[in-house]
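Heads up, one of the protein chains got dropped from this complex, but the rest are sitting where they should.
Read from first to last, the chains carry the letters A and B; within each, the first residue is number 1.
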Amino acid sequence: MSFFSYAWNWVSNGANWHGSDSIPYQLVAHLGYSGLPLLIASLIAVPAGVAIGHRGGPAANVVINIANAWRSIPTLGLLILLAVYVGVSTTAWLVPLVVLAIPPILINSCEGVSEVDPDVRDAAKGVGMTTWQQIIRVEVPIAVPLIMLGLRTSAIFVVATATIAAYIGFGGLGRFIFDGLASNQYGPVAGGALLVVILAVLVLILFTGLTWLATPVGLRKRAKTE
Amino acid sequence: MITFEAVTKRYPDGTVAVDDLSLVVPDGQIVVLVGPSGCGKTTSLRMINRLIDPSEGKILLDGTDIRTRPPAQLRRGIGYVIQQTGLFPHRTIEDNIATVPVLNGVGRGQARARARELISQVGLDENLARRYPHQLSGGQQQRVGVARALAADPPVLLMDEPFSAVDPVVRASLQDQLLSLQAELHKTIVMVTHDIEEAIKLGDTVALFHPHGTLAQVAPPQQLLAAPADDYVAGFVGFDRGIRRLSFVPTGGLQLSPAPAVPADTTVTQARAAGHPWIVVTDAASGAPRGWIETARLEAVSGETLLGQAGTEPLGRSFVAGTDSLRAALDAAVLSPAGQAVAVDEAGRVVGTASFDQLRAAIQAETAAEQAAAELRQAEPSP
Partner (left out) sequence: MTWSWIPQNGALIWQLTRENLYLGVVPALIGLVISLPVGILAARWRWFYPPMLALFNILYAIPSLALFIALIPAFGLTDTTVIIALTIFSLCVILPNVVAGLRQVPASVKQAATAMGYGPVRRLATVELPLAVPVIFAGLRIAVVAGISLASIGQLIGVSSLGYLFIDGLQRSFPTEIWVGVVLIVVLALACDLILVAIRRVLTPWTAARS
C-alpha cells in the first residue's frame, strides 16, 4: 500500500476523531504549540527588525549574518536538551521555541526596511516626517512583503518544530507519528504525517493570502521573486 | 532669505566637502549652485534643510538660525525635490502630493483637492491622480515631485539635480514649466545642477563652485558669460560664451532695413521689376515669411508664374524684432541664404531685415555697454 492509502485509511477512521487523544484535540494542541511562540516571536522580532533596519550600521550587519547560524541548529537536538534539563510539562518550553522562531522574522523585517529605496527614505525625511512617521508611514508599508515572508517562513518552521516536539512528550499531531513508530503501526504514522503536511500547506496558503492583503495596492503589481 | 555664514562641512575621515561658504539667497529668486562632481554643491543644499549639519558656521533662514527649530518642522516649510524623485511607491499620485499638508493636519479630502489643483499646475492630466508612481513616465514623475514640494506652499524650494534623469526634450519642457511657475509663485529657489546651460537658463544668480567646496564666482548668468572671474570659470562656462551671452541681449537697439518682401501672389515679372537681388516671399494674407528667392534665378522662370509657385529656398528662421535676443537674430542671419536676418512682429508679419553689418554694430554697442558696467562694478564695493 502507498503512503496515501495508509494515511487515508487511518484519517477516515471515525474512531480517531473522538476521545481525548483524537485528531481534533491534537490539532488544537499543535496549533497552540506553534501559534503561541510565533505570536510572541513576532511581537519581539518585527519591531526590533524594523528598528535595526532603519538605523542600519553594525547591528544590521550582525542580523544579516544570523541566518546561516540559525539554519544549522538541529531542532531535534535542541528539543531533547530541553527535555533533559527542563522537563516537558513546565511552561519553560515556550522560551526556546520563541527564540528559535525569532530569526526569520527578525532578518526579513530588517532586510525589508533597509532595502527600501534610499531615495524614497531621503524624500520621507526631506518632506519633514519625524523618525516615527518615516518608519510607520513609508518604510514599513513598503517592507510589508518581506516582513510577511519572514512571518510565513517562521510559521512553517514552528509547525515543523511542534511536530518533532511530540518526540519528547508534547502533544500535537506528532503524537500520532511517534506513538505509531513506537508500536510499529504505519497507519497513524502516515496519518499523522499527512495531517501535518495539510496543516503546513494551509498555513502557507493562509500567509500567502495575508501577504497579498497586507501589501499596499500600489506595490502589488511589482511581484517579488522569492 | 537664506544666508550661509562661513559654513564648513568636514567629514571624520578628513575630507572637506564645503569650505568656508558665505552666500546670500535673496527672496523670490532662483539661485543655481553649479560645479563639477564632488564640489560640495549638493552638500550645501542639504544643509539648508538640515539633512546634513555643518561642522562650522551657521545658516540663517529669514534671520533665524535653522538649528533653533526642530528639523521635521523646518523641513515642512521647505519644499524638496530630488533627482530620482523619491515618490512613495505605495501611495497614489494625489496622496504623494498631499503628504506635507496631511502631516500639517489638513484634512485628507481637502489635501487631495489641493493636490489635484497642483497636478494641473505642473502640466499633468488630472486623471493621473489615482495612479501609482510606477505607472508614470520619468518626466511625469518629476512633475509630481515638484507638485509634492509645492503642496504646502512653502516659501523656499530646494531642488537637487531635479531634471538630470530625463532626456533633453523632456528636460527643456520641465525647465520651461518651472520658469512659468516661478513667474506666478515667486518662491525662493535653490537649485543644484552640474549642467552649466541649465544654470544659465534658469538662474537669476549662478554660484559656480571650485572642485573642492569653495566658490569661484557668484553672478547673474549674463555677467558670468561676459566677465568670468578667472580661467576656471571661463573654461567651465564653455567655449562659445561670447555668442551665448548674446541670448541675454534684446534686439531693441538693432537697426533694421526695409525688407525686400514680395507677396506670394505677385507675378514673376512684377517681382523682377522690384529690383532686389534677393526677395523674401511672404504669405499674401498674413505677411509671414515663407522663403527666399534669388532674383537672378527668376530669369529662367516664365513671367506669368506666381511667385508662390516658383521654388523658394528655406527661410531658416526669423526673429521677433525687439523681444527676441541678438543671438536669435544672429542665428537667423547665419541661416539665411541671403545673409540677412528676417525680422517679424508679434503677429508674425515681416517688418524688416538686418544685415551682418547691422548686427555687428549692435553687438559692439552691447560690448561697450558691458565694459562700462564692469568698470562700474569694480569701483563699487562688492555686496
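In this text, a contact is a pair of C-beta atoms (placed from the backbone, for glycine too) under 8 Å apart; a residue touches a chain by one contact, two chains touch by 3 or more.
Worth saying up front: this structure is predicted, and the values here are computed from it rather than measured.
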Displayed chains contacted by the hidden chain, counting the whole assembly: A
Sole contact to the chain not displayed, among A:L43, A:I73 or A:V95: A:I73
Missing-partner contacts on subunit A, residue numbers: 1-3, 6, 68-69, 71-78, 80-81, 83-85, 156, 159-160, 163-164, 167-168, 174, 177-178, 181, 186, 189-190, 192-194, 196-197, 200-201, 203-204, 208, 225-226
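Just so it is clear, only the chains that are shown with their structure count from here on.
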Chain centre separation in whole Å, for subunit B relative to subunit A (CA means): 58
Footprint of subunit B on subunit A - complex, ascending: 117, 119-130, 133, 138, 141-142, 216-219, 221-222
Residues on subunit B engaged by subunit A in the complex (per definition of touch): 49, 51, 72-78, 80, 82-92, 99-100, 103, 132-134, 148-149
